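Working notes, beginning with the structure itself.
With one protein chain removed, the remaining protein chains of the complex are shown where they sit.
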Amino acid sequence: MEEKPGQDRIPDTPLFDRKRSLGGYRINKMAMGLSRPENREAFKQDESAYLDRFGLTPEEKEAVMTRNWREMVRLGGNLFFILKISAVDPVRITEIGAHQAGMEHDDFLRNRLGKKV
Amino acid sequence: MEEKPGQDRIPDTPLFDRKRSLGGYRINKMAMGLSRPENREAFKQDESAYLDRFGLTPEEKEAVMTRNWREMVRLGGNLFFILKISAVDPVRITEIGAHQAGMEHDDFLRNRLGKKV
Amino acid sequence: MAKLIGGLGTSHVPSIGAAIDKGLRDTPDWKPFFDGYIPGQDWVKEHKPDVAVVIFNDHGNSFFLDKVPTFAVGCAEEYRPVDEGWGPRAIPSFKGAVDFSWHFIDTLIENRFDPMICQEIEVDHGIQVPMELFWGRPAEWPVQVVPIFVNVIQYPIPLPSRCYEMGRVLRQAIESYPTDERFVVLGTGGLSHQLQGARAGFVNPEADRAFLNDIATDPDKLAGMSREQYVEMFGSEGAELMMWLVMRGAMDRDVVVRHKHYFVPASMTGAGMIVMENAATASPAVAA
Partner (left out) sequence: MAKLIGGLGTSHVPSIGAAIDKGLRDTPDWKPFFDGYIPGQDWVKEHKPDVAVVIFNDHGNSFFLDKVPTFAVGCAEEYRPVDEGWGPRAIPSFKGAVDFSWHFIDTLIENRFDPMICQEIEVDHGIQVPMELFWGRPAEWPVQVVPIFVNVIQYPIPLPSRCYEMGRVLRQAIESYPTDERFVVLGTGGLSHQLQGARAGFVNPEADRAFLNDIATDPDKLAGMSREQYVEMFGSEGAELMMWLVMRGAMDRDVVVRHKHYFVPASMTGAGMIVMENAATASPAVAA
(Lines give C-alpha, C1' and ligand atoms only; values in the text may rest on other atoms or scores of the structure.)
Protein backbone atom coordinates (compact mmCIF):
# COMPACT_ATOMS: atom_id res chain seq x y z
CA MET A 1 0.00 0.00 0.00
CA GLU A 2 1.38 3.38 -0.87
CA GLU A 3 1.58 5.94 1.88
CA LYS A 4 -1.62 7.88 2.18
CA PRO A 5 -1.44 11.50 1.22
CA GLY A 6 -3.58 13.84 3.22
CA GLN A 7 -1.49 13.70 6.34
CA ASP A 8 0.70 16.78 5.86
CA ARG A 9 3.97 15.00 5.64
CA ILE A 10 5.18 17.46 3.03
CA PRO A 11 6.30 20.59 4.84
CA ASP A 12 3.99 23.62 4.68
CA THR A 13 1.60 21.77 2.39
CA PRO A 14 -1.84 21.31 3.90
CA LEU A 15 -3.71 18.63 1.98
CA PHE A 16 -7.47 18.74 1.80
CA ASP A 17 -8.17 15.55 3.66
CA ARG A 18 -11.16 14.35 5.68
CA LYS A 19 -10.15 16.47 8.67
CA ARG A 20 -9.96 19.71 6.71
CA SER A 21 -12.95 18.91 4.55
CA LEU A 22 -15.05 18.39 7.64
CA GLY A 23 -13.55 21.28 9.60
CA GLY A 24 -13.84 23.69 6.71
CA TYR A 25 -17.34 22.64 5.66
CA ARG A 26 -19.06 25.82 6.87
CA ILE A 27 -16.49 28.25 5.45
CA ASN A 28 -16.41 26.45 2.12
CA LYS A 29 -20.19 26.23 1.87
CA MET A 30 -20.45 29.94 2.58
CA ALA A 31 -17.85 30.66 -0.11
CA MET A 32 -19.51 28.28 -2.59
CA GLY A 33 -22.65 30.35 -2.07
CA LEU A 34 -20.86 33.31 -3.65
CA SER A 35 -21.26 31.67 -7.05
CA ARG A 36 -24.81 33.09 -7.01
CA PRO A 37 -25.27 36.78 -7.76
CA GLU A 38 -27.90 37.29 -5.04
CA ASN A 39 -25.50 35.89 -2.46
CA ARG A 40 -22.67 38.13 -3.65
CA GLU A 41 -25.04 41.05 -3.19
CA ALA A 42 -25.95 39.86 0.31
CA PHE A 43 -22.26 39.49 1.19
CA LYS A 44 -21.58 43.03 0.00
CA GLN A 45 -24.56 44.52 1.82
CA ASP A 46 -24.00 42.88 5.18
CA GLU A 47 -21.09 40.49 5.30
CA SER A 48 -21.59 39.58 8.95
CA ALA A 49 -25.23 38.61 8.40
CA TYR A 50 -24.30 36.61 5.30
CA LEU A 51 -21.67 34.65 7.24
CA ASP A 52 -24.17 33.98 10.04
CA ARG A 53 -26.51 32.34 7.55
CA PHE A 54 -23.92 29.60 7.16
CA GLY A 55 -23.37 29.20 10.89
CA LEU A 56 -19.72 30.24 10.94
CA THR A 57 -18.08 30.14 14.37
CA PRO A 58 -16.73 33.44 15.76
CA GLU A 59 -13.21 32.25 14.90
CA GLU A 60 -14.20 31.46 11.31
CA LYS A 61 -16.06 34.73 10.96
CA GLU A 62 -13.09 36.70 12.20
CA ALA A 63 -10.78 34.96 9.70
CA VAL A 64 -13.10 35.74 6.79
CA MET A 65 -13.87 39.33 7.79
CA THR A 66 -10.22 40.21 8.28
CA ARG A 67 -9.35 38.45 4.98
CA ASN A 68 -6.90 36.33 6.89
CA TRP A 69 -6.24 33.76 4.16
CA ARG A 70 -3.69 31.83 6.15
CA GLU A 71 -6.15 31.43 8.98
CA MET A 72 -9.02 30.54 6.66
CA VAL A 73 -6.89 27.72 5.23
CA ARG A 74 -5.84 26.63 8.71
CA LEU A 75 -9.53 26.35 9.61
CA GLY A 76 -10.18 24.10 6.60
CA GLY A 77 -10.99 26.67 3.95
CA ASN A 78 -10.01 25.44 0.51
CA LEU A 79 -8.61 28.00 -1.93
CA PHE A 80 -10.95 26.95 -4.73
CA PHE A 81 -13.93 27.89 -2.59
CA ILE A 82 -12.63 30.85 -0.60
CA LEU A 83 -11.15 32.41 -3.75
CA LYS A 84 -14.73 33.40 -4.58
CA ILE A 85 -14.47 35.99 -1.82
CA SER A 86 -12.08 37.79 -4.17
CA ALA A 87 -14.87 38.02 -6.73
CA VAL A 88 -16.71 40.27 -4.30
CA ASP A 89 -13.76 41.98 -2.65
CA PRO A 90 -11.00 41.91 -5.28
CA VAL A 91 -7.53 40.77 -4.35
CA ARG A 92 -4.95 39.10 -6.59
CA ILE A 93 -4.27 35.39 -6.13
CA THR A 94 -0.58 36.21 -5.78
CA GLU A 95 -1.41 38.43 -2.83
CA ILE A 96 -3.29 35.53 -1.25
CA GLY A 97 -0.25 33.37 -1.92
CA ALA A 98 2.16 35.91 -0.46
CA HIS A 99 0.01 36.25 2.64
CA GLN A 100 0.11 32.51 3.26
CA ALA A 101 3.83 32.36 2.58
CA GLY A 102 4.35 35.23 5.03
CA MET A 103 6.18 37.26 2.40
CA GLU A 104 5.93 40.73 0.87
CA HIS A 105 4.18 40.59 -2.50
CA ASP A 106 7.20 41.63 -4.57
CA ASP A 107 9.40 39.27 -2.67
CA PHE A 108 6.91 36.45 -3.26
CA LEU A 109 6.78 37.14 -7.00
CA ARG A 110 10.56 37.25 -7.21
CA ASN A 111 11.59 34.43 -4.94
CA ARG A 112 8.75 31.97 -5.26
CA LEU A 113 7.54 32.51 -8.81
CA GLY A 114 10.86 33.64 -10.31
CA LYS A 115 9.44 36.85 -11.73
CA LYS A 116 11.71 39.77 -12.52
CA VAL A 117 10.02 42.51 -10.50
CA MET B 1 -18.60 -8.61 -23.78
CA GLU B 2 -21.94 -9.47 -22.27
CA GLU B 3 -25.03 -8.31 -24.11
CA LYS B 4 -26.01 -4.86 -23.01
CA PRO B 5 -29.23 -4.61 -21.10
CA GLY B 6 -31.33 -1.56 -21.73
CA GLN B 7 -32.49 -2.59 -25.17
CA ASP B 8 -35.82 -4.18 -24.32
CA ARG B 9 -35.00 -7.68 -25.43
CA ILE B 10 -37.01 -9.10 -22.55
CA PRO B 11 -40.67 -8.99 -23.55
CA ASP B 12 -42.83 -6.30 -21.94
CA THR B 13 -39.91 -5.14 -19.82
CA PRO B 14 -38.90 -1.55 -20.54
CA LEU B 15 -35.46 -0.88 -19.13
CA PHE B 16 -34.51 2.60 -18.05
CA ASP B 17 -31.77 3.17 -20.58
CA ARG B 18 -30.32 6.34 -22.10
CA LYS B 19 -33.26 6.72 -24.47
CA ARG B 20 -35.89 6.59 -21.72
CA SER B 21 -33.82 8.57 -19.27
CA LEU B 22 -33.48 11.38 -21.79
CA GLY B 23 -37.05 11.11 -23.10
CA GLY B 24 -38.56 10.98 -19.63
CA TYR B 25 -36.39 13.73 -18.15
CA ARG B 26 -39.17 16.32 -17.90
CA ILE B 27 -41.81 13.97 -16.47
CA ASN B 28 -39.37 12.55 -13.96
CA LYS B 29 -38.10 15.95 -12.89
CA MET B 30 -41.66 17.14 -12.39
CA ALA B 31 -42.40 14.04 -10.29
CA MET B 32 -39.15 14.39 -8.32
CA GLY B 33 -40.37 17.88 -7.46
CA LEU B 34 -43.23 16.31 -5.52
CA SER B 35 -40.80 15.35 -2.77
CA ARG B 36 -41.16 18.96 -1.56
CA PRO B 37 -44.31 19.88 0.35
CA GLU B 38 -44.72 23.25 -1.41
CA ASN B 39 -44.69 21.51 -4.77
CA ARG B 40 -47.25 18.95 -3.64
CA GLU B 41 -49.44 21.88 -2.65
CA ALA B 42 -48.92 23.54 -6.04
CA PHE B 43 -49.75 20.27 -7.81
CA LYS B 44 -52.98 19.99 -5.81
CA GLN B 45 -54.00 23.59 -6.36
CA ASP B 46 -53.39 23.76 -10.10
CA GLU B 47 -51.99 20.60 -11.61
CA SER B 48 -51.84 21.99 -15.13
CA ALA B 49 -49.82 25.03 -14.06
CA TYR B 50 -47.48 22.84 -12.01
CA LEU B 51 -46.82 20.58 -15.01
CA ASP B 52 -46.17 23.62 -17.21
CA ARG B 53 -43.43 24.75 -14.85
CA PHE B 54 -41.47 21.67 -15.91
CA GLY B 55 -42.11 22.19 -19.62
CA LEU B 56 -44.09 19.02 -20.19
CA THR B 57 -45.24 18.48 -23.77
CA PRO B 58 -49.02 18.27 -24.37
CA GLU B 59 -48.65 14.49 -24.77
CA GLU B 60 -46.80 14.19 -21.48
CA LYS B 61 -49.27 16.47 -19.72
CA GLU B 62 -52.21 14.44 -20.99
CA ALA B 63 -50.61 11.21 -19.73
CA VAL B 64 -50.05 12.66 -16.26
CA MET B 65 -53.43 14.37 -15.94
CA THR B 66 -55.36 11.28 -16.98
CA ARG B 67 -53.15 9.14 -14.65
CA ASN B 68 -52.28 6.99 -17.63
CA TRP B 69 -49.43 5.07 -16.03
CA ARG B 70 -48.77 2.90 -19.05
CA GLU B 71 -48.40 5.98 -21.20
CA MET B 72 -46.23 7.80 -18.65
CA VAL B 73 -43.86 4.84 -18.67
CA ARG B 74 -43.93 4.67 -22.46
CA LEU B 75 -42.88 8.33 -22.52
CA GLY B 76 -39.91 7.61 -20.26
CA GLY B 77 -41.47 8.08 -16.86
CA ASN B 78 -39.79 5.88 -14.26
CA LEU B 79 -41.98 4.36 -11.57
CA PHE B 80 -39.71 5.49 -8.75
CA PHE B 81 -40.29 9.10 -9.74
CA ILE B 82 -43.87 9.05 -10.99
CA LEU B 83 -45.00 7.04 -7.97
CA LYS B 84 -44.75 10.32 -6.06
CA ILE B 85 -47.90 11.41 -7.90
CA SER B 86 -49.67 8.82 -5.76
CA ALA B 87 -48.53 10.71 -2.66
CA VAL B 88 -50.70 13.59 -3.80
CA ASP B 89 -53.48 11.66 -5.51
CA PRO B 90 -53.58 8.29 -3.74
CA VAL B 91 -53.64 5.08 -5.76
CA ARG B 92 -52.24 1.69 -4.78
CA ILE B 93 -49.07 0.47 -6.47
CA THR B 94 -50.91 -2.71 -7.42
CA GLU B 95 -53.46 -0.62 -9.30
CA ILE B 96 -50.62 1.04 -11.18
CA GLY B 97 -49.25 -2.41 -11.93
CA ALA B 98 -52.61 -3.73 -13.08
CA HIS B 99 -53.09 -0.74 -15.35
CA GLN B 100 -49.77 -1.36 -17.06
CA ALA B 101 -50.45 -5.06 -17.34
CA GLY B 102 -53.84 -4.26 -18.88
CA MET B 103 -55.64 -6.36 -16.27
CA GLU B 104 -58.43 -5.91 -13.76
CA HIS B 105 -57.05 -5.33 -10.27
CA ASP B 106 -58.35 -8.57 -8.76
CA ASP B 107 -57.20 -10.50 -11.74
CA PHE B 108 -53.76 -8.91 -11.43
CA LEU B 109 -53.50 -9.78 -7.74
CA ARG B 110 -54.57 -13.34 -8.41
CA ASN B 111 -52.73 -14.17 -11.58
CA ARG B 112 -49.59 -12.10 -11.35
CA LEU B 113 -48.96 -11.91 -7.63
CA GLY B 114 -50.55 -15.24 -6.70
CA LYS B 115 -52.83 -13.73 -4.09
CA LYS B 116 -55.97 -15.49 -3.01
CA VAL B 117 -58.54 -12.79 -3.69
CA MET C 1 -8.85 -5.24 14.42
CA ALA C 2 -12.55 -4.96 13.68
CA LYS C 3 -14.48 -8.11 12.95
CA LEU C 4 -17.19 -9.14 10.52
CA ILE C 5 -19.73 -11.11 12.56
CA GLY C 6 -22.45 -11.63 9.99
CA GLY C 7 -23.96 -11.05 6.59
CA LEU C 8 -27.65 -10.21 6.41
CA GLY C 9 -29.85 -10.03 3.36
CA THR C 10 -33.31 -8.56 3.08
CA SER C 11 -35.86 -6.95 0.80
CA HIS C 12 -36.53 -3.25 1.36
CA VAL C 13 -40.01 -2.74 -0.10
CA PRO C 14 -41.45 0.68 0.87
CA SER C 15 -44.86 -0.82 1.71
CA ILE C 16 -43.17 -2.60 4.62
CA GLY C 17 -42.38 0.75 6.20
CA ALA C 18 -45.87 2.01 5.41
CA ALA C 19 -47.39 -1.11 7.00
CA ILE C 20 -45.42 -0.45 10.22
CA ASP C 21 -46.40 3.24 10.18
CA LYS C 22 -50.08 2.37 9.77
CA GLY C 23 -50.03 -0.28 12.49
CA LEU C 24 -50.78 -3.13 10.08
CA ARG C 25 -48.08 -5.45 11.43
CA ASP C 26 -50.49 -8.00 12.81
CA THR C 27 -53.06 -7.95 10.01
CA PRO C 28 -53.49 -11.21 8.05
CA ASP C 29 -51.74 -9.69 5.03
CA TRP C 30 -48.60 -8.73 6.96
CA LYS C 31 -48.26 -10.91 10.07
CA PRO C 32 -46.65 -13.92 8.36
CA PHE C 33 -44.21 -11.61 6.68
CA PHE C 34 -43.13 -9.79 9.85
CA ASP C 35 -43.10 -12.93 11.98
CA GLY C 36 -40.49 -14.38 9.65
CA TYR C 37 -38.07 -11.67 10.76
CA ILE C 38 -38.25 -12.47 14.49
CA PRO C 39 -35.30 -14.89 14.36
CA GLY C 40 -33.30 -12.25 12.50
CA GLN C 41 -34.11 -9.69 15.19
CA ASP C 42 -33.16 -12.19 17.87
CA TRP C 43 -29.84 -12.85 16.14
CA VAL C 44 -29.11 -9.11 16.13
CA LYS C 45 -30.04 -8.78 19.81
CA GLU C 46 -27.78 -11.66 20.69
CA HIS C 47 -24.79 -10.60 18.60
CA LYS C 48 -24.95 -6.84 19.22
CA PRO C 49 -23.14 -5.45 16.18
CA ASP C 50 -21.61 -1.99 16.56
CA VAL C 51 -21.65 -1.01 12.90
CA ALA C 52 -23.98 -1.92 10.04
CA VAL C 53 -22.75 -1.45 6.49
CA VAL C 54 -25.91 -1.27 4.40
CA ILE C 55 -25.91 -1.68 0.63
CA PHE C 56 -28.98 -0.34 -1.10
CA ASN C 57 -30.12 1.82 -3.97
CA ASP C 58 -31.67 5.23 -3.91
CA HIS C 59 -35.12 5.25 -5.54
CA GLY C 60 -35.21 8.71 -7.07
CA ASN C 61 -35.10 10.42 -3.70
CA SER C 62 -31.54 11.48 -2.89
CA PHE C 63 -30.31 11.51 -6.50
CA PHE C 64 -32.00 12.77 -9.61
CA LEU C 65 -31.12 11.76 -13.17
CA ASP C 66 -28.91 14.79 -13.71
CA LYS C 67 -26.06 13.12 -11.82
CA VAL C 68 -26.18 9.38 -11.17
CA PRO C 69 -23.29 7.84 -9.22
CA THR C 70 -22.53 4.18 -9.88
CA PHE C 71 -21.40 3.70 -6.28
CA ALA C 72 -21.73 6.32 -3.54
CA VAL C 73 -20.46 5.87 0.02
CA GLY C 74 -21.64 7.96 2.94
CA CYS C 75 -19.19 9.40 5.47
CA ALA C 76 -21.59 11.75 7.26
CA GLU C 77 -22.20 12.12 10.99
CA GLU C 78 -25.93 11.72 10.45
CA TYR C 79 -28.30 10.48 7.75
CA ARG C 80 -31.79 11.86 7.91
CA PRO C 81 -34.84 10.15 6.37
CA VAL C 82 -35.63 11.84 3.06
CA ASP C 83 -39.07 13.07 2.00
CA GLU C 84 -40.18 10.50 -0.58
CA GLY C 85 -43.42 12.34 -1.27
CA TRP C 86 -45.30 11.59 1.94
CA GLY C 87 -43.05 13.66 4.21
CA PRO C 88 -39.96 12.26 5.98
CA ARG C 89 -40.95 9.22 8.04
CA ALA C 90 -40.96 9.63 11.82
CA ILE C 91 -38.01 7.36 12.53
CA PRO C 92 -34.73 8.33 14.19
CA SER C 93 -31.88 9.57 12.03
CA PHE C 94 -29.03 7.15 11.45
CA LYS C 95 -25.68 7.86 13.06
CA GLY C 96 -22.72 7.43 10.73
CA ALA C 97 -19.60 5.37 11.44
CA VAL C 98 -17.67 8.37 10.12
CA ASP C 99 -14.14 7.22 10.72
CA PHE C 100 -14.69 3.75 9.30
CA SER C 101 -16.46 5.24 6.26
CA TRP C 102 -13.37 7.25 5.38
CA HIS C 103 -11.15 4.24 5.96
CA PHE C 104 -13.37 2.23 3.63
CA ILE C 105 -13.28 4.99 1.01
CA ASP C 106 -9.47 5.07 1.21
CA THR C 107 -9.42 1.31 0.78
CA LEU C 108 -11.78 1.47 -2.20
CA ILE C 109 -9.66 4.08 -3.96
CA GLU C 110 -6.49 2.06 -3.36
CA ASN C 111 -8.25 -0.98 -4.81
CA ARG C 112 -9.29 0.78 -8.02
CA PHE C 113 -12.88 1.58 -7.13
CA ASP C 114 -14.24 5.03 -7.96
CA PRO C 115 -16.90 5.87 -5.37
CA MET C 116 -18.70 9.13 -4.95
CA ILE C 117 -17.90 10.42 -1.44
CA CYS C 118 -20.94 11.77 0.44
CA GLN C 119 -20.53 13.94 3.53
CA GLU C 120 -24.12 15.16 3.44
CA ILE C 121 -26.98 13.05 2.14
CA GLU C 122 -30.46 11.92 3.13
CA VAL C 123 -31.58 8.32 2.86
CA ASP C 124 -34.73 6.59 1.66
CA HIS C 125 -36.58 3.34 2.39
CA GLY C 126 -33.67 1.42 0.84
CA ILE C 127 -31.85 1.63 4.17
CA GLN C 128 -34.76 2.52 6.49
CA VAL C 129 -36.76 -0.66 5.96
CA PRO C 130 -33.87 -3.13 6.44
CA MET C 131 -32.86 -1.35 9.64
CA GLU C 132 -36.43 -1.54 10.94
CA LEU C 133 -36.76 -5.18 9.96
CA PHE C 134 -33.68 -6.21 11.95
CA TRP C 135 -33.58 -3.62 14.73
CA GLY C 136 -37.26 -2.80 15.16
CA ARG C 137 -38.22 0.77 15.95
CA PRO C 138 -35.93 1.93 18.78
CA ALA C 139 -35.85 5.51 20.07
CA GLU C 140 -32.22 5.61 18.91
CA TRP C 141 -30.51 3.14 16.58
CA PRO C 142 -28.10 1.02 18.65
CA VAL C 143 -25.67 0.74 15.70
CA GLN C 144 -23.81 3.20 13.53
CA VAL C 145 -24.26 2.84 9.79
CA VAL C 146 -22.25 3.06 6.58
CA PRO C 147 -24.57 3.52 3.61
CA ILE C 148 -23.43 2.27 0.21
CA PHE C 149 -25.65 3.45 -2.65
CA VAL C 150 -25.61 1.42 -5.87
CA ASN C 151 -27.16 2.63 -9.11
CA VAL C 152 -29.52 -0.13 -10.21
CA ILE C 153 -32.03 2.15 -11.94
CA GLN C 154 -30.47 3.97 -14.86
CA TYR C 155 -28.51 1.86 -17.36
CA PRO C 156 -25.70 1.10 -17.48
CA ILE C 157 -25.94 -0.36 -13.98
CA PRO C 158 -22.81 -2.06 -12.60
CA LEU C 159 -21.97 -5.67 -13.34
CA PRO C 160 -22.98 -8.19 -10.68
CA SER C 161 -19.36 -9.31 -10.50
CA ARG C 162 -18.30 -5.73 -9.75
CA CYS C 163 -20.64 -5.68 -6.76
CA TYR C 164 -19.13 -8.95 -5.58
CA GLU C 165 -15.61 -7.49 -5.90
CA MET C 166 -16.62 -4.49 -3.86
CA GLY C 167 -17.56 -6.85 -1.07
CA ARG C 168 -14.01 -8.21 -0.97
CA VAL C 169 -12.65 -4.70 -0.59
CA LEU C 170 -15.17 -4.03 2.17
CA ARG C 171 -13.95 -7.11 4.03
CA GLN C 172 -10.36 -5.93 3.66
CA ALA C 173 -11.36 -2.53 5.05
CA ILE C 174 -13.08 -4.12 8.05
CA GLU C 175 -10.16 -6.39 8.84
CA SER C 176 -7.63 -3.58 8.59
CA TYR C 177 -9.65 -1.24 10.79
CA PRO C 178 -7.89 -0.82 14.14
CA THR C 179 -10.78 -1.08 16.60
CA ASP C 180 -12.50 -4.06 18.13
CA GLU C 181 -15.88 -3.12 16.72
CA ARG C 182 -18.25 -5.78 15.43
CA PHE C 183 -19.56 -5.31 11.90
CA VAL C 184 -22.54 -6.68 10.06
CA VAL C 185 -23.06 -6.16 6.35
CA LEU C 186 -26.59 -5.89 4.94
CA GLY C 187 -27.30 -6.62 1.30
CA THR C 188 -30.75 -5.29 0.47
CA GLY C 189 -33.25 -5.17 -2.36
CA GLY C 190 -35.26 -7.66 -4.37
CA LEU C 191 -36.29 -10.34 -4.52
CA SER C 192 -38.25 -10.72 -7.76
CA HIS C 193 -40.47 -7.82 -8.72
CA GLN C 194 -41.29 -5.65 -11.68
CA LEU C 195 -43.02 -2.29 -11.43
CA GLN C 196 -42.91 -1.15 -15.06
CA GLY C 197 -44.24 -2.28 -18.40
CA ALA C 198 -46.76 -4.90 -19.43
CA ARG C 199 -44.88 -7.51 -17.38
CA ALA C 200 -45.57 -5.46 -14.21
CA GLY C 201 -46.40 -7.71 -11.28
CA PHE C 202 -43.97 -10.38 -12.40
CA VAL C 203 -42.71 -12.44 -9.46
CA ASN C 204 -40.65 -15.60 -9.58
CA PRO C 205 -40.86 -17.48 -6.27
CA GLU C 206 -38.93 -20.45 -7.61
CA ALA C 207 -35.98 -18.30 -8.68
CA ASP C 208 -36.19 -16.40 -5.40
CA ARG C 209 -35.95 -19.57 -3.34
CA ALA C 210 -33.03 -20.76 -5.45
CA PHE C 211 -31.34 -17.39 -4.91
CA LEU C 212 -31.70 -17.71 -1.13
CA ASN C 213 -29.87 -21.04 -1.41
CA ASP C 214 -27.23 -19.96 -3.89
CA ILE C 215 -26.30 -16.77 -2.05
CA ALA C 216 -25.00 -19.03 0.71
CA THR C 217 -23.65 -21.99 -1.21
CA ASP C 218 -22.78 -20.80 -4.71
CA PRO C 219 -22.26 -17.04 -4.79
CA ASP C 220 -19.76 -17.31 -7.66
CA LYS C 221 -22.60 -18.48 -9.87
CA LEU C 222 -24.70 -15.45 -8.94
CA ALA C 223 -21.73 -13.12 -9.45
CA GLY C 224 -21.13 -14.59 -12.89
CA MET C 225 -24.62 -13.90 -14.18
CA SER C 226 -25.18 -10.98 -16.54
CA ARG C 227 -27.31 -7.98 -15.72
CA GLU C 228 -29.74 -9.16 -18.34
CA GLN C 229 -30.13 -12.52 -16.67
CA TYR C 230 -31.01 -10.75 -13.43
CA VAL C 231 -33.71 -8.75 -15.19
CA GLU C 232 -35.09 -11.79 -16.93
CA MET C 233 -35.13 -13.95 -13.83
CA PHE C 234 -36.09 -11.41 -11.16
CA GLY C 235 -37.87 -8.65 -13.10
CA SER C 236 -36.70 -5.18 -14.05
CA GLU C 237 -36.63 -3.95 -10.43
CA GLY C 238 -35.74 -7.37 -9.02
CA ALA C 239 -32.34 -6.91 -10.66
CA GLU C 240 -31.43 -4.85 -7.59
CA LEU C 241 -30.90 -8.23 -5.94
CA MET C 242 -27.35 -8.06 -7.28
CA MET C 243 -26.63 -5.70 -4.37
CA TRP C 244 -26.67 -8.72 -2.05
CA LEU C 245 -23.41 -9.70 -3.75
CA VAL C 246 -21.56 -6.85 -2.04
CA MET C 247 -22.56 -8.39 1.28
CA ARG C 248 -21.72 -11.90 0.12
CA GLY C 249 -18.37 -10.79 -1.28
CA ALA C 250 -17.42 -9.54 2.17
CA MET C 251 -17.87 -13.03 3.62
CA ASP C 252 -15.80 -16.20 3.46
CA ARG C 253 -16.35 -18.86 0.84
CA ASP C 254 -17.95 -21.07 3.49
CA VAL C 255 -20.80 -19.70 5.50
CA VAL C 256 -23.38 -21.04 7.88
CA VAL C 257 -26.99 -20.01 7.31
CA ARG C 258 -28.55 -19.08 10.65
CA HIS C 259 -31.99 -18.00 9.48
CA LYS C 260 -33.90 -17.73 6.26
CA HIS C 261 -37.37 -16.54 5.38
CA TYR C 262 -39.37 -16.09 2.20
CA PHE C 263 -42.79 -14.55 1.66
CA VAL C 264 -44.65 -13.58 -1.50
CA PRO C 265 -46.08 -11.11 -2.29
CA ALA C 266 -45.10 -8.24 0.00
CA SER C 267 -46.91 -5.54 -1.90
CA MET C 268 -45.75 -6.52 -5.42
CA THR C 269 -42.49 -8.20 -4.43
CA GLY C 270 -41.08 -11.55 -3.51
CA ALA C 271 -39.63 -10.78 -0.09
CA GLY C 272 -36.72 -12.65 1.45
CA MET C 273 -34.37 -12.58 4.41
CA ILE C 274 -31.20 -14.40 5.32
CA VAL C 275 -28.74 -14.37 8.22
CA MET C 276 -25.31 -15.87 7.61
CA GLU C 277 -22.09 -16.22 9.57
CA ASN C 278 -18.68 -17.18 8.30
CA ALA C 279 -18.31 -20.91 8.95
CA ALA C 280 -14.80 -20.49 10.37
CA THR C 281 -15.92 -18.15 13.13
CA ALA C 282 -19.59 -19.04 13.46
CA SER C 283 -21.19 -18.97 16.86
CA PRO C 284 -22.10 -22.40 18.25
CA ALA C 285 -25.87 -21.83 17.85
CA VAL C 286 -27.84 -24.34 15.83
CA ALA C 287 -28.34 -23.53 12.14
CA ALA C 288 -31.85 -22.73 10.92
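By written order: A, B and C. Residues from 1 in each chain.
One rule holds in what follows: contacts are C-beta pairs under 8 Å (C-beta built on N, C-alpha and C of every residue); 3 or more make two chains touch, one makes a residue touch a chain.
Owing to the predicted nature of the structure, the values given are computational and were not obtained by experimental measurement.
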Check: Which shown chains does the hidden chain touch?
Finding: A, B, C
Item checked: Options C:46, C:66, C:140 or C:180, residue touching the unrepresented chain -> C:66
Notebook entry, point to check: In the complete assembly, which of C:21, C:78 or C:110 touches the absent chain?
Noted result: C:110
Checklist line | On chain B, residues whose C-beta touches the chain left out of the figure | finding: 1-2, 4, 18, 21-22, 25
Margin query: Give me the chain A residues in contact with the hidden chain, please.
Written below: 2-6, 9-18, 21, 25, 28-29, 31-32, 34-37, 40, 70, 73, 78-81, 83-84, 86-88, 93-94, 96-98, 100-103, 108, 112-115
Next item on the list: Extract the touching residues of chain C with respect to the undisplayed chain.
Entry: 65-72, 105-106, 109-110, 112-121, 151, 154, 156-159, 162, 165
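Keep this in mind: only the chains that are shown with their structure count from here on.
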Next item on the list: Provide the C-alpha centroid distance between chain A and chain B, rounded to the nearest whole angstrom.
Entry: 46
Notebook entry, point to check: Taking each chain's centre as the mean of its CA atoms, how far is chain B from chain C in angstrom?
Noted result: 25
Check: Touching two or more other chains, which residues of chain C qualify?
Finding: none
Checklist line | Multi-partner residues of chain A (each touching 2 or more other chains) | finding: none
